[in-house]
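Every protein chain of the complex appears in place save one, which is left out.
So, chain A:
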């Protein structure tokens, strides 16, 4: 504005020279003053504030993903897949009552035993068995002293002559305890078979700890065969495989716990009502078992009494036996899931495993109720298990006497003798569910062996077998779970991963490494414990409720939400800035041309 008024003024007082200048002055291509920077500064300051704000916006809509160590997870997975967990085991054979031998002969004997064992064991390389390089040492305890075979890497010592002094003719339990004290600190570290030179017959007993003994008269070869069979079939593999569950391994719950739920079912309380003294069962039987299994699972116990719980299968009356008979074909339909409300535990977490143990008391119409086996015999236990679910025992009230009509049915308690018998069957069923036999006899190819029973429900070598199996399974499960989690997380790039999940994965990897270390050192129980923790942490991470793919939007969705706010405005801002820049350049050239003209006119 000022320029135009100036120029008009100057045009009035202009000299011809100025007029000439004015004629040359073309306001389209020239200007007299330097163009200002205010407009440019304005436009660019708005653009600049937009650009400044953009990273802040980006950060605010960023998805928080806790860093997961995918590499470590993959490494663990590869390691577990390529070599399944195997534990180092030590075996000792002790000969008592034989003539003395030299150390070389004993080494040769040890060599042949381990050869035979490799032959037996290599058929089924299961998860959690002893590793291929086990050590066998042979010792002889004779009148002229003790001789050991050479090359005993994990040597443990016991008093020479102690084993010889044990009287093998006494009661089995006494012999077992005496052997345990005689073996000293060897009992915790290795599996021992004591071969006793006797006169009569053949007797084999497998003790409650980690040793077994065979008494009889046999040659060296026979001894080698029997010893290696006991080592492989019993101590390595856990005894009989018939009667136990084939192929299906029962894992503990995903959070490392098992709840044992004991239920007393009165089918028809109008006939009779029975109660039981569960505290006795708890004290007598269950607390030692819970304590013994603490490395394998965290066990808790519950009990309840239910009424009006008929079964859903049928039975028929058999005159000959004077009882109602139901057969093995009825067993799959026995449990009436509609009316038996068994899984009502409030304390059990969502991922614990519940094993149901049921005592079923039939109604008066079906009393006594007996189970008939396929071979026609009546079952001794009157009970059955369902793998991974639990077990049922049918208990018939004594003499099936029904009270005469007296209004309210009388309440009875199960007698302590019957309770003891029920205890024993439950214990057998629990062992069956864990994959061991409920029998106390081991049937090998080379003869029978008596298995001593422990009041903890499981002998120490059986606990070793369970620890090994569970450690191996838990590690394998942990590795696959973490692998699935990492694949899932990588396939959903816009899913939030909370810190908690990252920490659980880290702790799980740590526990898994600890378990592998313990396994390589041969510490079975702490390996089982760490592996259980590793698995439960991995499961916690995988089943975290925030990992639901349906809740997270794709990047296109996010773009579609934010772009209507920012795109049009930013477009205008950028265009304005560009326009201002172009205008500034134009004005600048206009000014420069005028300046050049003035200079040429002046010069």
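Note that in this section a residue touches a chain if its C-beta (ideal position, glycine included) is under 8 Å from a C-beta of that chain, and two chains touch if they have at least 3 such contacts; residues count from 1.
Definition applied: contacts and distances are computed from a predicted model.
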Report the protein name recorded by UniProt for the chain absent from the figure; options are "Auxin-responsive protein", "Armadillo repeat-containing protein 8", "BHLH domain-containing protein" or "GPI-anchor transamidase". "GPI-anchor transamidase"
Hey, which of A:133, A:379 or A:563 is the one touching the hidden chain? A:379
Using the touch definition up top, pick the residue from A:170, A:548, A:571 or A:596 that touches the left-out chain. A:548
In the full complex, which of A:503, A:557 or A:582 touches the chain missing from this view? A:503
Given the contact definition stated above, which residue among A:302, A:418, A:525 or A:587 touches the chain not shown here? A:302
Name every residue on chain A in touch with the hidden partner chain. 38-39, 41-42, 45-46, 49, 53, 56, 59-60, 67, 173, 243, 245, 248, 251, 255, 282-284, 286-288, 290-291, 300-302, 312-314, 328-329, 331-335, 337-339, 343, 345-350, 371, 373, 379-381, 383-389, 391, 421, 424-425, 427-429, 431-432, 438-440, 453-455, 457, 480-481, 484, 488, 500, 503-504, 507, 536-537, 540, 542-545, 547-551
